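Every protein chain but one is kept in place in this view of the complex.
Take a look at chain A:
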Amino acid sequence: MRALFPLKQVMGLICSLTLTAAALTVYFFDLSFEAGSSVLLITAFLQAIIQLTVFMHAGEGEDKKIIYTGIYYGAFVALVTVFGSLLALVWGYY
């Protein structure tokens, strides 16, 4: 029975639902713009990670290393682009 029960997927579903509920609090509580956006961003990225690892089987095939390398590379480029642009155009601009 234990072998048949898809524990990982059920846990994934519960995590996803919890994160969705957490994201919903932004609507129901009177949060500031910064706090609300932070909650949304963090829950969104966690959701994406759960999707990739649990439901899209990113780490399960023989291509595990390649897939994660691609994701890390993409995450690096995205972060550098966003924070670099903020630095050049907002924070470091007089």
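One rule holds in what follows: a residue touches a chain if its C-beta (ideal position, glycine included) is under 8 Å from a C-beta of that chain, and two chains touch if they have at least 3 such contacts; residues count from 1.
Note that contacts and distances are computed from a predicted model.
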{"item": "Chain not present in the shown complex, as UniProt names it (candidates \"Amino acid/amide ABC transporter membrane protein 1, HAAT family\", \"Phosphonate transport system permease protein\", \"ATP-binding cassette domain-containing protein\" or \"Quinol oxidase subunit 1\")", "value": "\"Quinol oxidase subunit 1\""}
{"item": "Contact partner of the left-out chain, one of A:M11, A:L24, A:A48 or A:L87", "value": "A:L87"}
{"item": "In chain A, positions touching the absent partner", "value": "63, 66, 70, 73-74, 76-77, 80-81, 84-85, 87-89, 92-94"}
